[in-house]
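Part of the complex only, each chain left as placed.
Per-chain numbering from 1; labels A and B assigned in written order.
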Amino acid sequence: MDHAATTYAAPEVVEAMLPYFSEKFGNPSSVYSIGQESKAAVDEARAKVAAAINAEPNEIYFTAGGSESDNWVLKGVAFANIRKGKHIITTAVEHHAILHAAEWLQSQGFEVTYLPVDQYGMVSPADVEKAIRPDTILISVMYANNEVGTIQPVAEIGAIARAHGIYFHTDAVQAVGHVPIDVKAEQIDMLSLSGHKFYGPKGVGALYIRRGVRIQNLIHGGAQESRHRAGTENVPGIVGLGAAIERAVAAMPDESVRLAAMRDHLITELLKLPASHLNGHPTRRLPNNVNITFEYIEGEGILLLLNMFGICASTGSACNSASLEPSHVLTAMGVPHEIAHGSVRLTLGERNTEEDVLYVLEKLPEIIQKLRSMSPLTPEELR
Amino acid sequence: MYSEKVMDHFMNPRNVGTIEDANGVGEEGNPSCGDIMKMYLKIENDIIVDAKFQTFGCGAAIASSSMATEMIKGKTLEEAWQLSNKAVAEALDGLPAIKMHCSVLAEETIHKAINDYLVKQGREPWGEPVSCSSCGHDCDTCGE
């Protein structure tokens, strides 16, 4: 139950990729027959990605994943619009790909405003509007948070950005394939996505760039991706991304209802445990995200014990497990450090069933109890 | 990432709990990652006859507490004081670099508990506890 970290690639996705490793291995940028087969496949994938978010195919650029897309936006927009200004607005709860790229830009003389969030992890559109300055060149607010699942008021922010003539980017890595997205209706100028969050391959993603946006390249070189992203195209990966996004969007109407029911079952039952709290928004959250804090204990212990029972989970984001700092997202939501340490994220996926939910509900309370009995912080009545 | 020994001591920790009539109690917390370790020692004639712990922390912290309390039981105060975090980590068949400070925490907690005993006895404490950077890592960069 750690589908927000990464998913397997669906069998039909791998199936779709396979021919492009071997017989159809041509270089799509080369002008002759075998290359043309690859080119057609890449174009088809591009059309699928575009359709999934209501963009035009020529507004989709393939990348090596969410992190590259995020870095591209921040650095590419920053350097391309320096004449207008050097101010960027983002939030305190972004993924590190945004936050660390923003910090790097600060080291290069750009100014970044990190908007606060409320206790549910929500950004307020009014705060966005207030932060706008004449030299603001970019607003980047994630679509849905990877840790707590909170879905941001993207359309409202898009409207504000458009009204002020400022580019609006959203990191939709956790949202694409899980909730409906319409870049036109929501007035999104740029959007990052990554294949391995919706049963596609790892190491391939995309950046949607609305036509007309001024942005520099991140990876300079060959003329691939209409001269916007150099590097021999990862044809099998791109084909897999296309197959996966088409599949995820088709499944979404039913699957999101099914997942949300399981999510709510887990949340309701787990909150019955004493000293437990839901992290993230109670209703505006990803259909697959459960994030709960259990006071007096530490998340890694919970994860290790869950793992013993064959249940994968995460505490904070998997990307952060090499760091020992408590989650910046929970901290930004005002959760105190000691409590933030006891958070567990369960993210449901297409192969999870109600049976899995019942199994977690059987094991997790025992685990909490065991760890609480060892902790010096646990009050007597909870031992 | 954890050895079988670590997992064993994490899953079946030895010496969890408190000692009602402990005469040496130490508590140490690592503010950088918010973990807290507490040790209760029963000391007779400068020999540790019993040791128990409570830990709020990761798997490595719990396993280190468990192993450290095992290793100091029956030891003299001098011997227990000499127990280094490296010895605890080695007894656990090693810890990942980023988790070495959890074993430092165990060493520090033992020192605190011994000094608590000495002070209660009216004796001089034995000096400053080791610092977190003693394992050769820096808490911020241990990931390397």
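Side notes on the structure shown:
Here is the rule we go by: contacts are C-beta pairs under 8 Å (C-beta built on N, C-alpha and C of every residue); 3 or more make two chains touch, one makes a residue touch a chain.
Remember, it's a predicted structure, so these values are computed and weren't measured experimentally.
Chain composition of the whole assembly in this file works out to A x2, B x1.
Everything that follows uses one rule, which is that only the chains that are shown with their structure count from here on.
Inter-chain spacing, taken between the CA centroids of subunit A and subunit B, is 39 Å.
Residues 2, 7, 10-11, 13, 16, 27, 32-38, 54-59, 61-62, 98, 139, 142-143 of subunit B are the ones touching subunit A in the complex.
By the touch criterion stated above, subunit A contacts subunit B in their complex at residues 296-298, 300-301, 304-305, 308, 322-326, 337-338, 340-341, 373-377.
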